[in-house]
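Notes to accompany the following structure.
Up next, chain A:
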Amino acid sequence: GTSTAATRHGLQKGLKVFVIPKNLGNSYFTTADSVKTGGALLALKQLGEIGQETSGTTDTPSAQLPVIQADISKGANALIISATDPTALCPTLEAAMKRGITVVTYDSDAPTCRTLFVNQASAQAIGESEVQILAKEIHDTGEIAVVSAGPSDTNQNTWIKWMKVELKQYPKMKLVSVVYGMDETSTDTSVTQGLLSHYPDLKGIIAPTSVGLPAAAAVIDAAHEKGKIMLTGLATPDEMKKYVANGTVPEFELWNPADLGYLAAYAAVELASHAITNAAGQSFVAGKLGKYTVGPDHTILLGPPYVFDKANVNKFNF
Partner candidate 1 sequence: MLVLEHATKFFGAVRALEDGEIELYAGETHALVGENGAGKSTLVKILAGVHRPDGGRMLVRGEELELAGPAAAREAGIAVIYQEPTLFPDLSVAENVFMGRQPLRRGRRIDARAMHRRVEELLEPLGVRLDPGRIARGLSIADQQIVEIVKALSLDAQIIVMDEPTAALSAYEVRRLFRVIETLCGSGRAVLFISHRLEEVFEICQRVTVMRDGRHILTEPIEGLSSEDLVRAMVGRELVAREETDRKAPGAAVLEVERLTREGVFLDVSLSVRSGEIVALAGLVGAGRSEVARAIFGIDRYDAGRVVLNGTPLRAGSPAAAMAAGVGFVPEDRRQQGLVMELSISDNIALASLGRLQRFGLLRRVVERRFAQDWASRLRIKFGRTTDPVGTLSGGNQQKVVLAKWLSRRPRLLIVDEPTRGIDVATKAEVHRLLLELAREGVAILMISSELPEVLRVADRILVMREGRLVAEHGQAEATESSIVAAATGQTGMVLP
Partner candidate 2 sequence: MSSALTGRLAAEEPGRSRRLVDLIFRAREFGIIAVLAIFVGVTTAIQPRFLDDQNIKFVLLNTTIFALLALGETMVVVTRNIDLSVGSLLGLSAFLSSEVLSEHRGIPVVVAFLVGLGIGAGWGILHGLIVAVAKVPSLVVTLATLYIIRGIDVVIAGGTEVVANSLPSSFLGMSTASFAGVPVLAVVVACVVGAGAFYLRSFRSGRELYAIGSNPEGARLAGIPSGRRVFTAFVVSGSIAGVAGVLWASYYGTIDSTAGTNYELQVVAAVVVGGVAIFGGSGSAIGAAFGALLLATIDQALYVLGISSFWDQAISGLLIVLAIALDRGISVRLTSALRKRSLRHAA
C-alpha cells in the first residue's frame, strides 16, 4: 500500500542522473539511452531531471571507472550503469552508495553493489529461445557454433550456459565451438570465416551479440552460404533488416533497448526520490510502459524477449 502512496507524493525534480553505458559508440546503448529513440534520457527529461550520458569508448572497467568517479565528483544523485566488470567496479559503486547515490544497473548487473537491477530479459529465457529458434530452422539436427563477444562478458557467458542446458533437449544438435569476436566487426568477421572453413558441416550459428550477428550475417551472405547455414542471435533491427529480407537471418531476438533504458531511468528516479525502496513487492508506474513491481534479489524484469522476423522487422526503427 505504501508504494502507491509514495508515487502519488510525486518525484523530486532536478536530480543529477548519469547514464553510464558500457561504452559510447555502441548503437545498442545509444538506442537505450538517447532522447531520440525514447530511451533513458527521454524519461529523465520528462521527469524534469538533469540527465547525462557518460562513458568511455572501450568497454573495459578501466575506461569506465574514471567516468564513474568523475560523476561522483560531479555530485550525482543517481547512476544508471551497465557494468563492464562487477568486481572491478564494485568498490567504486559501493563508495557511491555510501555517499547516498542511487545505483541502478541495467543491461549488465553488478549484483553486490547496486540498489536495483533492471533486467532486460531473463537469461534463461534468452538462452532457451535462441536455441529454439535455431532448432526450428535446422530441423533439430546438425553442428552448431556460437559467435560470442569477449570471453569474459558476463551476459554472453550466462546465456551460453543456458543454451547448453537447453541443448540437452536436442540430442542431434551438437555445439562444436564457441568463438569470440570481441565485439569488433573485423574480428567477428575473421572468426566467422574461420568457423566456415574449419567446420564444413556446420549447420547453424548463434551470435548473441549485436556486433557479432550483423558481422556473421555479412560473412554468410558473402560466402553464399545462406540457406545452408542458418543464423540467429541478438541485434538491433536496423542492422538486420537487410539480412532478414534476403533470408540470411530469418529470425532473431532482442528486447527493446529503449524501453530498458526508459524503465531504468524511472526506477532510478523513484529510488532517488525515496518514493520507493528496493524491497521486493514495491511497485511504481514507469510512464508509457505501465506498472512494474520489484522482484526478488532487488531486480525488475523488463519482459520477455521480442522475436523479429520478415513480418515485423520493418516496423522498428532503432
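Candidates were picked such that all candidates are chains of the complex that A comes from, given by their letters.
Quick note on the criterion: contacts are C-beta pairs under 8 Å (C-beta built on N, C-alpha and C of every residue); 3 or more make two chains touch, one makes a residue touch a chain; residues count from 1.
Not measured: the values here are computed from a predicted model.
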Direct contact with chain A in this complex, candidates 1 or 2: 2
Looking at the complex, which residues from chain A come into contact with candidate 2? 24-27, 29-30, 34, 53, 57-58, 177, 179-180, 184-186, 189-191, 193-198, 200, 211, 214-215, 218, 222-223, 238-243
